[in-house]
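Note that one protein chain of the assembly has been removed; the remaining protein chains are unaltered in position.
Labels run A and B following the written order; every chain starts at residue 1.
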Amino acid sequence: MNFYGLVDGTEASLKKYMGSLSGVDQVGADARAAMLGTRSIKTTSKRWAIDTAISMVDLTTLEGADTPGKVKALCTKAVRPDPTDLSVPSVGAVCVYNDMVEIARTHLDLIGGKHVGVAAVSTAFPSGRASMAVKIQDTKDAIEAGASEIDMVIDRGAFLSGRYIEVFDEIVKIREVCGTKAHLKVIFETGELVTYDNVRKASFLAMAAGADFIKTSTGKVAPAATAPVVLVMLEAVRDFYAMTQVRIGVKPAGGIRNTKDAIKQLVLVNETAGPEWLKPSLFRIGASALLNDLLMQRMKMDDGYYASPQYVTID
Amino acid sequence: MSNRIDVKKTYKLFINGAFPRTESGRTYEVKNAKGVFIANPCLASRKDLKEAVVAARAAQPGWNKATAYNKGQILYRLAEMLEGRRAQFVEEIVTVTGVSKAKAEKEVTDSVDRLVWYAGWTDKIPSLSGALNPVAGPYYNFTIPESMGVIAAIAPETPSLLGLIDSIAPIIVGGNTVVVLASTKAPLSAMSFAEVIATSDVPAGVINILTGKKDEITPWMASHMDIDGLDISGLGAKKHVDVKTSGTENLKRIYSFKSADPGRILAFMENKTVWHPIGL
Partner (left out) sequence: MEEKLSFEYAPAPESRALVTIKPKYGHFIGGKFVAGSKHFPTINPATEEVLSQISLAGKADVDAAVKAARKAYTTTWSKMSGKERGKYLFRIARIMQERSREFAVLETLDNGKPIRESRDVDVPLAAAHFFYHAGWADKLEYAGLGTTPKAHGVAGQIIPWNFPLLMLAWKVAPALAAGNTVLLKPAETTSLTALLFAEVCQQAELPAGVVNIVTGDGSTGALIVNHPGIDKIAFTGSTEVGKIIARAVAPTNKSVTLELGGKAANIIFEDAAIDESIEGIVNGIFFNQGHVCCAGSRLILQESIADEVIEKLKNRMAKIRVGDPMDKNTDLGAINSKEQLLKIRELSAAGDSEGAQRWSAPCDLPGKGFWFAPTIFTGVTQAHRIAREEIFGPVLSVLTFRTPQEAVDKANNTPFGLSAGIWSEKGSKVLWASQQLRAGVIWANTFNKFDPTSPFGGYKESGWGREGGRHGLSAYLKGVSHE
């Protein structure tokens, strides 16, 4: 692997690459994200944003209590978010634990949802605390079961103690397992990385190591996909594109619960990475409750009055 | 009574740590209160002023950079040197102005004590006048007084020594350098004080002293574009308007003072406010 010519796989080259990154000023990044949060998206642009956001949702259930029944219901919702309005697009993918991948894939195929991918959280999600062998096997299992997307977690302990090469090597190995069968999303758990400097560093590390997507969070740790964290990651993919001519996707996950938040995310994408990223192949939103709020807002726009949760399906 | 002919001093200017004669070659007569000739000090020209400003400008960054502790010690050193030469200053004041010895001694005592007082201000003014400003946002924000640059001063005619000290010390306490025009009628204390300066570790150019005529030098001080501030305490009130008007060309800060207090130091300092974000 040539890692875009940015690093040669050695620790020395990785250190040099990471050392070349500029810092991020927290207050400035917060202010920029807050300013973009004041954008007022109305009428036609709001309608377009809602449908776009729906198509970007990775509809997620990641509970210890998940069952085949729960996952099947999720899949049904993913394919036809609003059974009364078939103009609503399907979501981007469903996101489930490893053991639910096969159930999800089978059910999606059964109900006409071949176009909806299955993303599997992998590598000892959410903590990442397992041997490499286990992480590799975890990933292999998911792909064999039909996962087209792998959402791996990085070893935050290794990252925070500066053992970047270990994090890098893990991503490289999982990338190899994914091959051409699955897209690789690399989850940073930004709430544990804490600083924006770390988020920027992790972004560049993961992109060089072969990530197709960089993803904020597991959804198990707060804060998760805050606007400034997503801003920093969008700046990273934009800069990485300038360096390599390759566009890496971004997936905020956790904490995006309503239409307003989702539209703010799209504004961040539009004005940071650019409109080229405004498609499900380059931007996803990991969420569960968000979808219904998007649907209710969509109803409100069509009907002219506010909707009630009674008119959208709970799953 | 000895028949020895005493050696009289040639009074010169004090520019950039040296004692040059005026470039103009001019002098004027100083007589005592009874009209007896005392000395021929330099009648400084606008070109001497220009040279003094060049020296003061060159010296300013270095003096500004000196620690407050260091500046305080140098001012205190001036007091030490003046104390050691009390007799000479008393004699000069008596000779030139005709005041009683007791009065002259009091002026010298006050001058020494005033220098000591100013010496203690160098490391206190910023604490006293600065501020931490609680802005409504994640920013550390503080205001500190900083030197203004090159300040010119017109010392009062009397008291010739104490007035000179008040024209010099508060200006340099603030990290500025100074060009001062000494008392015209009684310039001897000033030129002898230059000798005190020369032996007190004051860097060359920090204090520059001219002797001459106010009417001749003041307008050039007021209009000089490389002078940032002007102390006109020694100038008659009637002349203030012309000076202030002329000084507007570079928006010079022009003040006169009635007393020695911290405000006199702060008048020739600029407040600088610095913002910096607080974050990770």
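Just so it is clear, contacts are C-beta pairs under 8 Å (C-beta built on N, C-alpha and C of every residue); 3 or more make two chains touch, one makes a residue touch a chain.
Nothing here was measured: the structure is a model prediction, and the numbers come from that model.
Undergrad: Return the single residue from B:118, B:193, B:220 or B:257 that touches the missing chain.
TA: Of the listed residues, the one touching the omitted chain is B:257.
Undergrad: Please pick, from A:15, A:46, A:220 or A:257, the residue that touches the omitted chain in the full complex.
TA: Going through A:15, A:46, A:220 or A:257 one by one, A:46 is the residue touching the chain not shown.
Undergrad: Which is it among B:40, B:73 or B:143 that touches the chain not included here?
TA: Going through B:40, B:73 or B:143 one by one, B:143 is the residue touching the chain not shown.
Undergrad: So that we can see where the missing chain sits, which residues of subunit A does it touch?
TA: 22-25, 27-29, 31-32, 38-46, 48-49, 51-52, 55, 89, 232, 235, 266-267, 270-271, 275-276, 278-279
Undergrad: So that we can see where the missing chain sits, which residues of subunit B does it touch?
TA: 128-129, 131, 133-137, 139, 141, 143, 146, 148, 228, 241, 244-245, 248-251, 253, 255-259, 261, 263-264, 267, 270-277
Heads up, the rule we're going with is that only the chains that are shown with their structure count from here on.
Undergrad: Which residues of subunit A touch subunit B once you look at their complex with the stated criterion?
TA: 25-28, 30, 194-197
Undergrad: Write out the stretch or stretches of subunit B touching subunit A in their complex.
TA: Answer in residue numbers: 138-139, 277-280.
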